[in-house]
Structures are given as C-alpha cells and as structure tokens.
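Left out: one protein chain. Kept in place: all the others.
Moving on to subunit A:
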Amino acid sequence: MRASRPKVAIAAVAAAALAVAGCAESDREGSSGSSNETLVFGVAGDPKVLDPSFASDGESLRVARQVFETLVRPEEGGTKVSPGLAESWEPDAAGTTWTFKLRSGVKFHDGTDFNAEAVCTNFDRWYNAKGLMQSPDVTAYWQDIMGGFAANEDDTLPESLFKSCTATDATTVSLAFTRVSSKIPAALMLPSFSIHSPKALQEHDASNVTGSADDIKYPAYATEHPTGTGPFKFKSWDVPNKTLTLERNEDYWGDKAKLKSLIFRTISDENARKQALRSGDIQGYDLVGPADVEPLKGEGFNVLTRPAFNILYLAINQKGNPKLADIKVRQALAHAINRQALVDSKLPPGAQVAVNFFPETVEGWNGDVTKYDYDVEKAKSLLAEAGASDLTLRFHYPTEVTRPYMPNPKDLFELVSADLQAAGIKIEPIPLKWSPDYLNATTSGSAHDLHFLGWTGDYGDGYNFIGTFFDRQKDEWGFNNPALFEKFKQADTTADQAAKVALYKEINADIMNFLPGVPISHAPPAIVFGKDVTGVKASPLTDERFSTAEFKS
C-alpha cells in the first residue's frame, strides 16, 4: 500500500519516456533515412571562418574546398598541380609572369559569370588589403606565400611577391610577380587563393574587417555568404548545434555532386566520433586514431589511408647546449635511435622511416644522402670521441595531442629516450601541454635540447617543408649556417624546374650531412566512411572531394 504511489509514478514516467522515444526515433529515421543523399561527416573542430582568404585552420579549409575552387588544384589523390578553374598555365621566359587560360561556362553560386576579371578582382582584393586585413592572423596564408601587400602598414612586413593581375580577355589572365618563386604555381592550389564572386564580395562588403586590432570582427560575408564556383553551395551554419550544411550546386560546370547535402558536424573528442559513426549518427569522420584503423576496417567501415605527406622529426637545439653544436654528438644521437622499430611498433601501417626532411612524393627528394643506421656502439664511440660521454639532455615532448605525423607522442618519447639511454645519454623528460605551452617552448627556443615536432605539407613543393624549417636562423634549432641559408634563397628564386629540383636534392644531402635534427618518419593519416559510402579518394593534402561521395544502394 505504502509504495503504490511511487510505483505508479515511476511507471507513468517510464511510459511517457517510451512514448517520446518512439516518436523521436521514428522522426530521426524518417528524416535521415528517407533520402540516402545526405552525408553527415564528423570533424574535430568548428570551422573558424567561411571566407578562406582569412582562414588557416584545417576545418575552415575543408569547407572552403567544397564551396570554392582555385585556379590550379592538386590532382585527385595526389599533390601534383593540375587544372582547376584554369585549364592551362605557363610562365614567361623570365619566370615572373604566369599566364592562365581559364575554363569557360563557369558560374558562381549567385549566378554571375566566372572570368578573368573575377580572378583579378580577387587578387587585387588580397593585394590591396588594408588595416586589419593586414593582421597576420587574418591573412596568414597570403603573408606566408606572398609576404606583404601593396602598401605595407607594418614595417616588418616584407615586399609582396605578388605584383599585378591583368585580364587579357575573358578567359586569359596573367599574374605578375616581383621575383621568381618556387612556390608558384603550387601555392595557388591553397584554398586561401579561392576565387570568390566579385558581386557577392561587393554586396556583402567582404573586405570590411572591422573592430580594433585586439577585437577583430569579420564581415557577414565571411560567416554567412561564402560564394564560390564549387560543387557544393553554402546553406547554413548552425553554430549552437555545431553543424554546417552545404547543398548540391545544380549548376556546377563539371560532374555534379552525387550527394544532395553534405553536413559537417563538430565532434572534438576522437572517441566520440568513433562512437557516433558506429551508432549511425554520422557517416564518416576525419582524424581516425591510428589504433582504430584496423578495428574499424574489421567492422566493415571504409577506412581510407592518405599517402603520407608529413614528417616527424627530432629537433636538436644547438643553442641550448653547446655540446650539441658538435656534429659528432648529433651523429651519435642519429645512430642511437632505432627508427625502424619505432615505425613498426608505434605508427600506423604504411608508415616509413624518413630519409629526408620531406616525403618521397615531393620533387627533390634524395635517396642518396648520408644515412644513419641504428648502431648503439657507434653512437657510444662518437660520444666518447666528442668528449660527451656524460651527456644529459632535456627532452621536451607534448601531451594531450595527436598530430597526423605523431599519433602518440608519449609512446614515441619513451621509445626514443630508451634508445638514447641505451647509448649512455641521460634524459631529463619535460612533458608539456601541446597548446600553447609546448609549441611556445619549442619554437621560441627556450632552454631545451631535444624535442619532437613535425609538419604536414600544404602543397607539393620542397620549400614548404625544408624551407619552413631551415631557410634562416630559427629559435627552434638555434644554428647559423649561412651557406645552407644561401642555397635556400637560390632554390626559391630558380625559375627552371629541373634546376630547382637538382638544388633541392643538393640541399637535402647538405641537411643530412649537417644533421640539424633527425628526420624520423612519415605516417599516413586515415579518414573513415560508413560501410555503404563510396567514391571518395583520400588525398595527401586532405583535399578530399565530397562531390564524388555516394551511398551504395
């Protein structure tokens, strides 16, 4: 008698819950199951901005790649420069002016025509950026590639590499540069050089970045009206629900997207993405944990492995410890590390030991360089020769992070430090939180000796890897090697492709002789799709084209 009321109450609540459940369940199936033309893809972070001119984070660029197109683009599944909005291109004799022959019959999402004028409008917009648009966190990639602007407002900005754009006729456009650069045309594949609709840019005041330097506000174009020529059109960005919806561009010039809509949904936790895929909430996700690759394959999911386009290296800071300036000590470190064992046990299938500081797919890779085989005895004797048998090294490694080139930093640290200890080196481990502590400590050259870091390439050019590391004196490495720096300058300004590649081969050999650090490995990152999703080709540049994705019927 006493318990009858609570029992009734509990029963009532349970019944109500079940009723709601049934209703919600059927709705969910009804809305997502009725058409197999919507793909929900799990991503690790929210995009920051939809105007790729202002973007440098991977998630913003992923969205941009579906909505926008660039003059040239990477070949599908590769890194080579191939036609995009331009069908062909060639430099003039001096190598400073590049002429692009444009595709005709292309329309922007707002219905206006794509032509040479539109291309110039875009380049002029970037080049003539003023005020806050010159802030390095707004136009990071432009500054990375082009240096400065028409009128630099900050004295520390270099002269612009870009000079002018000329529209000869509707389908011919010439880009002039102030000097020859090895980055052109490869860098023009970056989504930051996406061509926007001039009409939309003007209508939505796209260049009107307002606020103050510490309080930058983007115009509505950058968050609500991105207008390109790509196979998908922007539909909505539901920030509270962490989802961004794109829909098929019915007027696309090429093969139309097979999906009707494509939804990017942010799930920052890697395990949560995996669970969402298994429970059918999403039909694919990126940044698959290396340990999940085989299990997911076993369950029948479509796991795609991207060709490795990255490098993990052990940096040696010569400034922090004078003994490390001795080449024999650096050679000893290289000989002491069993990189093959590390690749075999701690990296995903398909990973390789690095011979250069960039992967074999980049032109200029050189297999004929000094190699440092695993040899503990040799390491010990080199250390003895250098009078450094009692070496103690402060070894930084990051925590709370997974990078495509470094899936499990702590495991890697433990292996490498055990190897070094076996060669008689004492290790003082210094774990630091990846962002911002670790990046701050390693790149600003604080008192440390060794650290792991790496890089994923933006485009297929050697400079994008080794130039980023070694083209001048940097706090991360702490060495000054003018001869090497000079060769970089020479390579960057060599117009002749064959000569340039030869120079990069030479530089790679020099680097491996000088041994500023130890290149460790190239690891292939994975991306996964649902069991019934096909058609996507993995790209080393993470330039996956969702327009070819489809559900197997």
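Please note the rule applied: a residue touches a chain if its C-beta (ideal position, glycine included) is under 8 Å from a C-beta of that chain, and two chains touch if they have at least 3 such contacts; residues count from 1.
Throughout what follows, contacts and distances are computed from a predicted model.
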{"item": "Hidden subunit of the complex - UniProt protein name among \"TIGR02677 family protein\", \"Thiamine pyrophosphate-dependent enzyme\", \"ABC transporter permease\" or \"Fumarate reductase iron-sulfur subunit\"", "value": "\"ABC transporter permease\""}
{"item": "Which of A:Ala129, A:Leu259 or A:Ala276 contacts the chain that the document leaves out", "value": "A:Ala276"}
{"item": "Touching the absent chain when the full complex is considered, from A:Thr97, A:Thr243 or A:Thr370", "value": "A:Thr243"}
{"item": "Hidden-chain contact residue, picked from the options A:Ser435, A:Asn480, A:Thr493 or A:Asn513", "value": "A:Ser435"}
{"item": "Hidden partner chain, touching residue among A:Gly454, A:Gly478 or A:Gly517", "value": "A:Gly454"}
{"item": "Subunit A, residues in touch with the chain not shown (by the definition above)", "value": "2-3, 6, 9, 13, 17, 20-21, 23-25, 27-28, 30-32, 38, 40, 46, 48-49, 56, 135-137, 140, 143-144, 154, 156, 211, 213-218, 223, 236, 238-243, 245, 263, 265-269, 271-273, 275-276, 278-281, 433, 435-437, 439-441, 443-444, 453-455, 468, 474-475"}
